[in-house]
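In this view, the complex is presented without one of its protein chains, the others remaining in place.
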Amino acid sequence: MIASSLPARIPIACLRKKVIDQIVANGIVTGCSYALVAFGFALIYNTTRIFHFAHGAVYTFSIYVLYSLQTKLAVPTWVAILFSLALTALLGVGIDEVVYQPLVRKKSSLLLLLSSLATYMTIVNLLIMVYGNEIKVLNPEIQSTYVFGNVLLSRLQVNTILFAVAILTSASLALRLTKAGRMIRALRDDVDLLSALGVNPRFLRWLVFALGSALAGVAAVLQGLDVGANPNSGLLMFVSGAVAVIIAGGRAFEAAIVGAFVIGVLHAFAVWEFAGRWEESVTFLLLILFLLLRPEGIFARTRRVEESA
Amino acid sequence: MKYSLHVANMMAIYAILSLSLNLLVGYTGLLSLCHAAFFGVGAYISTLLVTNTTLPFFLCVAIGVAGTIILSCLISFPSLRLRGDYFVLASLGFQTIVFFVLYNWVEVTSGPFGIAGIRSPHIFSWILDTPHEYLLLSLSAAVLSGLLLYFLGASPFGRVLKAIREDELAAASLGKNIRLFKVTAFAIAAGFAAFAGAVFAGYLRYIDPTMFGLTESVFILSIIIVGGAGNTLGPVVGTFLLVLFPEVLRFLGVPESIGPNLRLVIYSLAVIIIMRFRPQGLAGEYKYQ
Partner (left out) sequence: MSCLYLYRVTKRFGGVSAVNNISLEFEEGKIAALIGPNGAGKTTLFNLIGGQIRPDEGEILCDGVNLSRKNPWQVAKAGVGRMFQDARVFQNLSVRDNVMLAFPGQAGESAMWSLFARPAVGRQEFLLNKQANALLKTVGLLDDAGRRARELSYGQQKLLAVARLLASRPRVLLLDEPTAGVTPRTAEKILGILRGVAAAGNTVVVIEHNMNIVSQFVDVVHFMEWGRVTLSGLPEAILEESHVKHVYLGAHAV
């Protein structure tokens, strides 16, 4: 019976294999953007314990800066990108200085979270006031494509993978090899320790926010060139990044990258399965599922019970 | 005159929303970003019953409230074991998913087109279809809700909620079933939000999903942050100020096209400033420790 059903099934299986390869490839490309956002979020969240909602707005901001530079000033794309990344890093540091720093003393994660949420709303709505609610196209050219075995990728998608790998690798190496990087890793473990040793944690915080925001900016630029500028895209990216960090659970920044690829691939499959109008809900459904089904990544590691408030 | 009546109706509805969210945020210390989702689910259930059946208005409202309470328990029971930040994130997820369901389940909700021409509620043969007649209904709904929520807050039940807000572990060590209290508070808050939704739909006689999105949840939250949480006065003050504010903008001649976004910018900036200088809000008690 098995033998008789085989000939009919083989072509379908081939087709499915091909489709699955393509979906996984798409998932990896999306995962690259998620990974950049997640790595940036992990840098900030793991060292400052601020649930940095405004990260989503920082992401969105970066696309619109690029859009303005391209359309209003007509500078070369790479100059525009570098400039927009610099401004994005500055915005991240600015948020920390203006919004978070004055609250740190109060030691309330709820205050910080609410302020961060309000910062997100402020920036995104300012952007909508300036640019409107419609999607803006940044890159009107038709992309050339490459074929790798079963998989078809556009030039931009290939670039996304290359850039993401290069940037994530160098960021990860910088955190391990440079002095400042090692201090950031120490900051992750104990904020008070550093100030006791006489290192200026404020400077390190600037570094963390600048680097974290610039990473989100890279993702934003890559995504923006591909699908255009959308004022609400930051929320989705932020949630995906945050979920990646949550899945990772531990405190290693690099673990978030793995989480991001998991979400990217799952997202690609889910979109293929329930295509169309439900696409955006998939991210949030994954969020809920991960929050509820993987609690060990979510709860703080065992502390003395007295410490938990 | 007609305009101030409209504002009064909206104030009554938002008073119910902010006072009920206050039970979660101000009393229990649970930050929820899905209040507008319950507002919307209540509005949709009762509206669908009003338009598709001949049931009396108040029964439709009651079913809407009951349905929303059941939904809230399904949501809260698994997610309330998450701690602080993650619970907020989960509530954001639920808010968005409910919005997508209202938006995309076109067969039932008419999706983005919304539901128009909703019958005005009537008491026997008296149809409440003008703003001043409706104000009777919305105002009594607000007073009733406010009173019930006030009683709850001042009762031993409210006392335990406050204790949970202050120190969960200590409350548990006194024999209080934290999860049960939280689920109950969540269900009550959702029920009142649904009630507000039904009253809202009956008033506007038109609803669409964009009225119940994340922005709306953040708006309700801003009301109790600006006004203050943990008592009854704070949310009432907040409602008064923030519902009145668009009229101020209109009065100043801000163009309609940027009005809604400018409003959100100003509310958010207000939240940032309040968090920094007066975390208990203008008239509240709770300081978000």
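A and B are the chain letters, set down in written order, and residue numbers restart from 1 in every chain.
Following the convention adopted for this analysis, a contact is a pair of C-beta atoms (placed from the backbone, for glycine too) under 8 Å apart; a residue touches a chain by one contact, two chains touch by 3 or more.
Keep in mind the model is a prediction, meaning the values are calculated, not measured.
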item	value
Identified contact with the non-displayed chain, of B:L55, B:C73, B:I178 or B:V254	B:I178
Touching the absent chain when the full complex is considered, from B:T53, B:T130, B:S155 or B:S257	B:S155
Among B:A12, B:I188 or B:I274, residue touching the chain not depicted	B:I188
Where the missing chain touches chain B, by residue	148, 151-152, 155-160, 162-163, 166-167, 169-178, 184, 188, 285-287, 289
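Keep in mind that, in the parts below, only the chains that are shown with their structure count from here on.
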item	value
Distance between the centres, which are taken as Cα means, of chain B and chain A, whole angstrom	31
In the complex, chain A residues that touch chain B	51, 99, 102-103, 106, 108-111, 113-115, 117-119, 121-122, 125-126, 128-129, 235, 239, 242, 246, 277-278, 280-281, 284-285, 287-288, 291-292, 295, 298-300, 305, 308-309
Partner chain A, residues of chain B touching it in the complex	29, 31, 33, 78-79, 81-86, 88-90, 92-94, 96-97, 100-101, 103-104, 167-169, 214-215, 218, 221-222, 225, 258, 261-262, 264-265, 267-269, 271-272, 275-276, 279, 287-289
